[in-house]
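Reading through the structure tokens given below for one structure.
For this view, one protein chain was removed and the others were kept in their places.
So, subunit A:
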Amino acid sequence: MAVTQEEIVAGLGEIVNEIAGIPAEDVELDKSFTDDLDVDSLSMVEVVVAAEERFGVKIPDDDVKNLKTVRDAADYILKHQS
């Protein structure tokens, strides 16, 4: 069953909270992972792997660099979820 954008953002909120310590509710669509959420390049890999598991998608390394904001990631997951 496909998840909604809202559910994805909530899931990313929990993931970012676990990895970077940012409150889950601060993880909003227009936030930048690097500039707003204390997610550096290594932690972004952790976020991606956790998101892959949670949402059942595969995010190749080459696509990770395009995921600058929470919206980028949510849209990517929406589009690619099986």
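What we mean here is this: a residue touches a chain if its C-beta (ideal position, glycine included) is under 8 Å from a C-beta of that chain, and two chains touch if they have at least 3 such contacts; residues count from 1.
The rule is short, and it goes like this: contacts and distances are computed from a predicted model.
Participant: From the list "Hydrogenase maturation factor HypB", "3-oxoacyl-[acyl-carrier-protein] synthase 2", "Nucleoside ABC transporter ATP-binding protein" or "Electron transfer flavoprotein subunit beta", give the UniProt name belonging to the chain omitted from this structure.
Facilitator: Of "Hydrogenase maturation factor HypB", "3-oxoacyl-[acyl-carrier-protein] synthase 2", "Nucleoside ABC transporter ATP-binding protein" or "Electron transfer flavoprotein subunit beta", the absent chain's UniProt record names it "3-oxoacyl-[acyl-carrier-protein] synthase 2".
Participant: Based on the whole complex, identify which of A:E14, A:D38 or A:D63 touches the chain you can't see.
Facilitator: Per the contact definition at the top, the residue touching the missing chain is A:D38.
Participant: Just to verify: which one of A:V3, A:A20 or A:L78 makes contact with the chain not shown?
Facilitator: For the chain that is not drawn, the touching residue is A:A20.
Participant: Residues on subunit A that touch the omitted chain in the whole complex?
Facilitator: These residues of subunit A touch the chain that is not shown: 19-21, 38, 42-43, 45-46, 49, 52.
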